[in-house]
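The block that comes next holds chain A.
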Amino acid sequence: MKYAFYPGCSLEVNAAAYDVSVRAVARVLGVELVELDDWNCCGATEYFSQDELTACAVIARNLALVEPSMNQLTAPCAACFLNLKKVDRLMAEHPDLGGKINEALAAGGLHYDPGRVRVRHLLEVIHTDVGEEAIKAKVVRPLTGLRVAPYYGCQVVRPYKDVDDPEYPVKMDELFRWLGAEVVDYPVKSHCCGGHMTQISEPEAFELIRRLLQSALEYDTDVIACLCPMCQLNMDAYQSRVNGMFNTSFHIPVLYFTQLLGLALGVPEKDLGFGKEIVSAGPVIHAKLAAC
Partner candidate 1 sequence: MSKGKLAIYWAASCGGCEISILGIQEKILEVDKAFDIVLFPCGADGKVREVEKLPDKSIDLCLFNGGIRTSEQEYMARLLRAKSRVLVAFGSCAHEGCVPGLGNLHTRKEIFETNYHDSPSLDNPGGTEPHHESSVPEGTLHLPEFYDTLKTLGQTVPVDYYLPGCPPESERIWEALEAILTGQLPPPGSVIGVNTTVCDVCKRKRTEKKIKAFKRTWEVVPDEETCLLEQGLVCCGPATRAGCGALCPQVNSPCIGCYGPNGGVEDYGARLMSALASVIDSNDPEEVERIVREGLPDPVGTLYRFSLASSLLRRSSRQAEAAKA
Partner candidate 2 sequence: MAERVGVYVCHCGSNIAGMVDCEAVARWAKENVSDVAVSRDYKFMCSSLGQAMIEEDIRKEGLTRVVVAACSPHLHEKTFRRACSNAGLNPYLMQMCNIREHVSWVAQERDPATEKAKSLISAAVARVKRQEPLEPMKVGVNPRTLVVGGGIAGLQATLELADAGYPVVLVERSPSIGGHMAQFDKTFPTLDCSACILTPKMSEAYQHENVTLYSYAELEEVSGSVGAFKVRIRKRARSVREDLCTGCGACIEKCPRKVVDNDFEVGLGYRKAIYMPFPQAVPKIPVIDRENCTWFQRGKCRVCEKMCQPGAIDYDQQDEIIELDVGNIILATGWKLFDCRKIPQYGYGRLANVFTNMEFERLCNAAGPTSGKIVLRDGKTEPRSVAIVHCVGSRDKNHNEHCSAVCCMAALKFGHLVLEKTGAEVYSFYIDMRTNQKMYEEFYCRLLEEGMHFIRGRVAEITDAARMPGEEGKLIIQCEDTLLGRQRRIPVDMVILMGALEPQADAKELGLKCGISCSMAGWYTERHPKLDPVATMTDGVFVAGACQGAKDIPAAVAQGAAAAARVMGMITKGTVEIEPVVASIDEEGCSGCRICNNMCPYNAIEYDAGRNVSRVITALCKGCGTCVAACPAGVITGSHFNNEQIGAEIEGILWDARAAAGRGAAAAV
Partner candidate 3 sequence: MSEAFEPRIVGFLCNWCSYRAADLAGISRIKHAPNVRIIRVMCSGRVDPSFVLKALALGADGVMVAGCHPGECHYIEQNYKTIRRYGMLKHTLKAFGLEDDRVRLIWASAAEGQQLAEAIDRFVQDVRRLGPLNWPRFWNEDPARLAAVEKMAAEHAEAMEVPA
């Protein structure tokens, strides 16, 4: 199984743990990720609001870079995934916009026919393409006893409904069940994590983050697994600030789902970027799981 791979900027620095664990997990599961040559920024969330045409053209450049031999592009980060998918859909639904974009791409000698590349999130690739049997077969250290709260956030499950149920997604829950973990029925699993609201108005952002942590606490969660650098950053890095604002005492580690998946597949912790998280997951992992 061969996919064009779009890492995205966050994976280079603040989400290095995600990058490392993604590559490790892909190796073990036999998923070949061919990094896109000379990929550029995916426009994150701000660019679209500034200037739609340029944003689309910049993002479409990534789609055009996918070699003709491959027709599937996967991105681990929710924002990159959504932007790439949205541009593909926009170009298909609005031929005139598509024409302008291709005009822009032509300057760089590139062209993109809408629909040629299928944009998939990494979770889809692992859960659906690799599938239950293949994953279960490779589980070396089942995560028995570890209470994991799968957190999806917004951009992977909305607005497009074809990845999972927008209100009550289940793919990550199933994945962790295959790994033997105790999956928390996390009621706010697809509620907003605040996104970049933390830069604009902290009270609102921290209230949203507090709700996620509060609910995790009520369901005595050991670790929250997420699939987007933004959500991981908000829940992990701002935990102390939230405690300060609402004088709560949350101490819940937040990891990328590929880190836990890597653990179950027998990859040593140091190769999965453990320790990079602010609220350390070490204690609960060692306490709950057998000697790693």
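Candidate selection criterion: all candidates are chains of the complex that A comes from, given by their letters.
Going forward, contacts are C-beta pairs under 8 Å (C-beta built on N, C-alpha and C of every residue); 3 or more make two chains touch, one makes a residue touch a chain; residues count from 1.
Keep in mind that what you see is a predicted model, and the values were worked out from it rather than measured.
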State which numbered option touches chain A in this complex: 1, 2 or 3. 2
So in the complex, the part of chain A that touches candidate 2 is made up of which residues? 165, 167-168, 185, 187-188, 211, 214-215, 218
